[in-house]
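Every protein chain of the complex appears in place save one, which is left out.
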Amino acid sequence: MPSMTMIQALNSALDTMLDRDPKVLTFGEDAGYFGGVFKVTEHLQEKYGARRCFDAPINECGIAATAIGMAVYGLRPVIEIQFADYVYPAYDQLVSEAARIRYRSAADYTVPMTVRMPYGGGIYGGQTHSQSPEALFTHVAGLKTVIPSTPYDAKGLLIACIEDDDPTIFLEPKRVYNGPFDGRRDRPVSPWSKHPASEVPEGYYKIPLGKANVVREGADLTILAYGTMVHVALAAAEDSGIDAEVIDLRTLVPVDIEAIVQSVSKTGRCVIVHEATRTSGYGAELTALVQEHCFYHLEAPIERVTGYDALSARA
Amino acid sequence: MPSMTMIQALNSALDTMLDRDPKVLTFGEDAGYFGGVFKVTEHLQEKYGARRCFDAPINECGIAATAIGMAVYGLRPVIEIQFADYVYPAYDQLVSEAARIRYRSAADYTVPMTVRMPYGGGIYGGQTHSQSPEALFTHVAGLKTVIPSTPYDAKGLLIACIEDDDPTIFLEPKRVYNGPFDGRRDRPVSPWSKHPASEVPEGYYKIPLGKANVVREGADLTILAYGTMVHVALAAAEDSGIDAEVIDLRTLVPVDIEAIVQSVSKTGRCVIVHEATRTSGYGAELTALVQEHCFYHLEAPIERVTGYDALSARA
Amino acid sequence: MSPRKSNALELHIPAPRTRPGDKPDFSGWSFPEPGDTPRPDVDASAVEMREFAYGLIRVLDLKGAALGPWHPRLDAETLRRGLKYMALTRAFDDRMHRAQRQGKTSFYMQSFGEEAVAVAQTMALDRGDMCFPSYRQQGILIARDYPLVDMMHQIYSNAEDPMKGRQLPIMYSSKKDGFFTVSGNLATQVPQAVGWAMASAYSGDTRIAAAWLGEGSTAEGDFHAAMTFASVYRAPVIINVVNNQYAISSFQGIAGGENTTFAARGVGYGIASLRVDGNDFLAVYAATQWAAERARSNLGPTLIEHFTYRGGPHSTSDDPSRYRPADEAKAWPLGDPIARLKDHLISIGEWSEEEHKKLQEDCAEHVRTTGREAEKVGVLGVEGAHSRESMFQDVYKDMDWRLRAQHEEVES
Partner (left out) sequence: MSPRKSNALELHIPAPRTRPGDKPDFSGWSFPEPGDTPRPDVDASAVEMREFAYGLIRVLDLKGAALGPWHPRLDAETLRRGLKYMALTRAFDDRMHRAQRQGKTSFYMQSFGEEAVAVAQTMALDRGDMCFPSYRQQGILIARDYPLVDMMHQIYSNAEDPMKGRQLPIMYSSKKDGFFTVSGNLATQVPQAVGWAMASAYSGDTRIAAAWLGEGSTAEGDFHAAMTFASVYRAPVIINVVNNQYAISSFQGIAGGENTTFAARGVGYGIASLRVDGNDFLAVYAATQWAAERARSNLGPTLIEHFTYRGGPHSTSDDPSRYRPADEAKAWPLGDPIARLKDHLISIGEWSEEEHKKLQEDCAEHVRTTGREAEKVGVLGVEGAHSRESMFQDVYKDMDWRLRAQHEEVES
């Protein structure tokens, strides 16, 4: 099996789906000839023609809206928002439209579209190239929110999103695009090729939405994480010597409540890790779920390890 | 003291501030000559001229953006978004701009603006005239989020928002604009005039942001609520005979953590009530805060009584 | 504030010429004569066509004669069908407006005075073309023979409501009729229509899309998105701005109508733009036909501004005499679209006052009978019209564990 970076795995997912299904097309700012600023759509225009993979005007609202129209027609558009920090102009179309069209039309119309966007800090992007807006989507009924942490998951989950009949928000942790950064700033980041989850099959496969992955078993503490923070949590577990179970949620909505309950019922302790600012972050929802489902198993308060309620992100 | 409905109290707050401070002006869709679709700005154009209170084009992004520009100039604009359901086109300007300008410019520029919007269900508005998007603002560092539950609070809090040097999101529970609906569908809603908090001073007064109000004392259970749900919680406490303490949060960010901790430490039980959909709603944050601060006092799981994770709102 | 300087700037706030109490005044508008506007070839370049955005395409004069190169020369049967659909739309609106007053529904919105736009356009389009309406194009459904009773079920939010009580009254949806689910959020449907049109072109299909929005709604960013994408990808779409001169209480100056026309917006994007008398059934039909042919020939989008007048209130929630002269509607110089088409049919000997009276009575009767049928199923406020389960359905294709749990919670 070839070893891929997360970027290559995402590119392979798009390649696979463009090849399999003529209803799939992809577009976004600089996504065509140039192949995207992070190269996720590289060579796709060359291979499938400008009709299947093209550049869009700098209008995220229009990118989302036209994708909705295409999905309503019966296609399966995959759009790229250049940075998650720039999704807000599309927010109305995603929240008021994509999320609601099935419901408000009593399933007369549906919107099988996928919104891809790099998110998170760590690339010296300052306060507008580093945001983690996942909670702004998890609150929205009608949307599914998915975040991979490895090349293997990235491809399998992206294909699952493209084939899903509902609109999906697919957030890509750009800090681990090229290697599993684990928060140890003192050591160089090892490349993906050294990581088992960089073994990515060439062809078609899916990872079901809504299923978490126990990436480390442990008895004393459950750590819930997603994206880059999965690697940080694993490193922290290792460094601290605590017998922690680390769960990579993979899908935030609908979250794999069974996996969470099973683990916390066993460990009695839970720590939640995310990059986003704390207040009303997705960690709040996870805290609420854990305490609702596992209250009588909890031996200590659930802890949130999150970004501060500031706007920082070093330039 | 005159008795006012919440609409009248809000109108009086704007009137007071337009009168006191030439830097205050207000605008929004139909907010000028017509006085707003809910009449909150009624007679203000007549009294202060079109320059101080005027109609805006139907572009919430532009309404927010021009208000930001005005605030940067040194004015104190108050804008009306006709329904909170229609704030999303303004979301980018509020989240990426209003919330961040102080921070990103190291306080070189500031944005003392107030965003007023009616929110919540109960007026047969269907799924786009009934939403409660507060959690989409509480997650955003740099914004303050305020929700009154009575005429008295509405005026005092709105004035505090207008005088605040940071951007404030002021959500008005439209279900109680004209009377304290308490969820008892079998009884007619009594008018505000029968409620003590409809006694509203004519002139200037403020209610400090960040201070909750214990509207009912009790020993056995703490109910955290805001907006319409304060009245529903009070009625529920009364009907059930439970000795519940009801806290009207008034400000969601920054929330009055002391009031919450003091109450839950005493009662050992906590129920959180809101209209918004459950997942990642503000109740999640409250649950997390309570369990982080009061874990060892809790005798039962914190419960969320919320809207379902559906998009419903009967037309 | 510092004292006023001699060269001080001043803030301009647009105000209409007239307010309640004033005499209606439309003297500010000047209209080209019917028949005077030339008809460009469908492959004319948008640049050459710029002046059409500032004129007004008119076919019918106010006496009922049809004139000039835009005359679509429809057969009498088609014209009578158009008249019937418009009359039926008006009768339907009238009954539903009154039903709201009677408490049978919470809300209603008429298209009074603007019926020609939706009806003539639908007739000029192909049956398979996809419509993305705003909330004032009930005429599309009616012209596609959608059952009135289903519209009423939706308005009454009763057990037969195809939207299961989830939408505000009048927010219909019918995929089989090419009628997109109406959104409460203004203008969102316009870039969606562009995307649908792009998808049709992508698929080598022959169907085109059409979208409608009010002049007030052109201010939304979604309109700009639609125009930009339509221009860039030459989408086979017709974007219709229904300029009925009001957005709730705001006159069109608040939407930018003081300084230019709404058709001019299209010029800014290099999109072919037509400005049409929206109360002239034949002009609306002809302009739509032109734009549809252009789109179908891979020549790209057209913007049409339909200049009309909102004859009624914005909705049942407002009283227009609070913000405009009470008798202004009657003073609108371009008349009533139904009366004008009727006069034309009579003038060509294909209709009579008696037939017209009969048509109106038939429409009223049809609407009345249908109304009774719908009311039998239920009106506003019937408890249990929709299963509790339906509240949790269609959020996603399949209910997830949260929705299943919450559904169980309500049922227990």
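Should a chain be cited, it is by its letter among A, B and C, assigned in written order, with residues numbered from 1 in that chain.
In this text, a contact is a pair of C-beta atoms (placed from the backbone, for glycine too) under 8 Å apart; a residue touches a chain by one contact, two chains touch by 3 or more.
Source: prediction; values computed, not measured.
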Selected from B:E97, B:E134 or B:D309 as touching the chain missing from the view: B:E97
For subunit C, residues in touch with the removed chain: 1-2, 4-5, 7-14, 46-47, 50, 54, 198, 200-206, 208, 219-225, 228, 231-234, 236, 253-256, 258-260, 264-271, 296, 298, 300
Positions on subunit A where the hidden chain makes contact: 22, 29-30, 32-34, 37, 50-51, 54-59, 61-62, 85-86, 88-89, 124-129, 278-279, 308-315
Footprint left on subunit B by the chain that the document does not show: 25, 51, 56-57, 59, 61-62, 65-70, 72-75, 77, 89, 92-93, 96-97, 101-110, 141-142, 144, 165-166, 210, 253-254, 257
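Convention: only the chains that are shown with their structure count from here on.
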Pairwise touch network: line, ring, star, complete, or other: complete
Of all other chains, the one whose Cα centre sits farthest from subunit A: C
Distance between the centres, which are taken as Cα means, of subunit C and subunit B, whole angstrom: 35
Averaged-CA centre spacing for the pair subunit C and subunit A, given as whole angstrom: 40
Inter-chain centre distance, subunit A versus subunit B - centres from mean C-alpha coordinates, in Å: 32
Multi-partner residues of subunit A (at least 2 other chains): 89, 92, 96, 103-104, 141-142, 253
Residues within subunit C bordering two or more other chains: 163, 166-167, 171, 183-185, 221-222, 395, 402
